[in-house]
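As you look at this complex, bear in mind that one protein chain is not there, while each of the others sits in place.
This part shows subunit A:
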């Protein structure tokens, strides 16, 4: 039953839980609905009408690209679904679709708990800008084939494009695949720092050379038929969550923050041109940082590292900084977001908001007897809602504080054995 949502496609698994009560069974049915829907839409893995959308692949085995808007339905209540359907058929979007509000639900068999993909929520909106240049990708168990171990590697990435959306879109579509190849090429124990550095380098080369398999027909502002669009790039912050560790690889000014026991622990450091070590590096390479509406490399780019932007090489580099953090029992969640959030919301506030969302969603009175199926069901469902609520609330807060950029937020629930923990807290 591992993978009620993501394993359905091509596996023919039929989850058949024994329902202890009608209330739970209704809840289960609501959970199952979206997974069936995903299976339906995923079979012909072709984007409808050639539409290019922000998508999120929930099916690691067969990996057909899923339109995120479809996937996003997993978080919508059944009453609301009809409405979405209507709206979707009416909309004729060609460019990236903006919203992703995704909620990932699956049951939690306790024996498999460490390998399970943590629950997560994704929100990504255009906000006050007129172009959507952010992209988000989430790939649970992104490299399955290799070993039993790699079953537990989960990929979360946020990419904030500048100049146009196509570099960010390319990172969303390709970076996890490149990383997967690198991980599979490595030995039994993955050396994450080197592997991620190499993957970012390859990603950058692919963007610059426009090589590699094209997944979808591009449609963006800057016509890709023109010889080069050098002045286009993207930030990339990628978090690999394994059963023991959180590996964050960052290039640019998007950010990953760990919420640990109520404390905000940044797992990446923004690459700004006026960061002292970055300034030294740029100047050593012969570049200059000019203050023109903030510190900018050559007076142009307001970040010191990025994927793409070949016209600013070698001052702007694609080499990421990698941090490896051991997971602890105190870890609550990981927040990965573009600067549309971080420009107006502090790390501490973001963690506070996510925490309160988790707390608000705790079941009101878990049965004291034991963690019966009812309790597990309630907790696992509400926890998903909590992640989704947190990502949406953070996005709303960013807009409320007048963020002028696109806002993309991923919240990953890192609490282990949710059911037990929340039961413990109630006692």
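Definition applied: contacts are C-beta pairs under 8 Å (C-beta built on N, C-alpha and C of every residue); 3 or more make two chains touch, one makes a residue touch a chain; residues count from 1.
To be clear about the criterion, contacts and distances are computed from a predicted model.
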{"item": "Hidden subunit of the complex - UniProt protein name among \"NEDD8-activating enzyme E1 regulatory subunit\", \"DNA-directed RNA polymerases I and III subunit RPAC1\", \"Proteasome subunit beta\" or \"Transcription factor TGA6\"", "value": "\"Transcription factor TGA6\""}
{"item": "Option from A:144, A:186, A:324 or A:356 whose C-beta touches the chain left out", "value": "A:356"}
{"item": "Of A:186, A:264, A:324 or A:399, the one touching the omitted chain in the full complex", "value": "A:399"}
{"item": "Contact set of subunit A toward the excluded chain (per top definition)", "value": "69, 72, 75-77, 80, 83-84, 87-88, 91-95, 97-99, 101, 123, 125-128, 130, 132, 349, 352-353, 356, 359-360, 388-389, 392-393, 395-397, 399-402"}
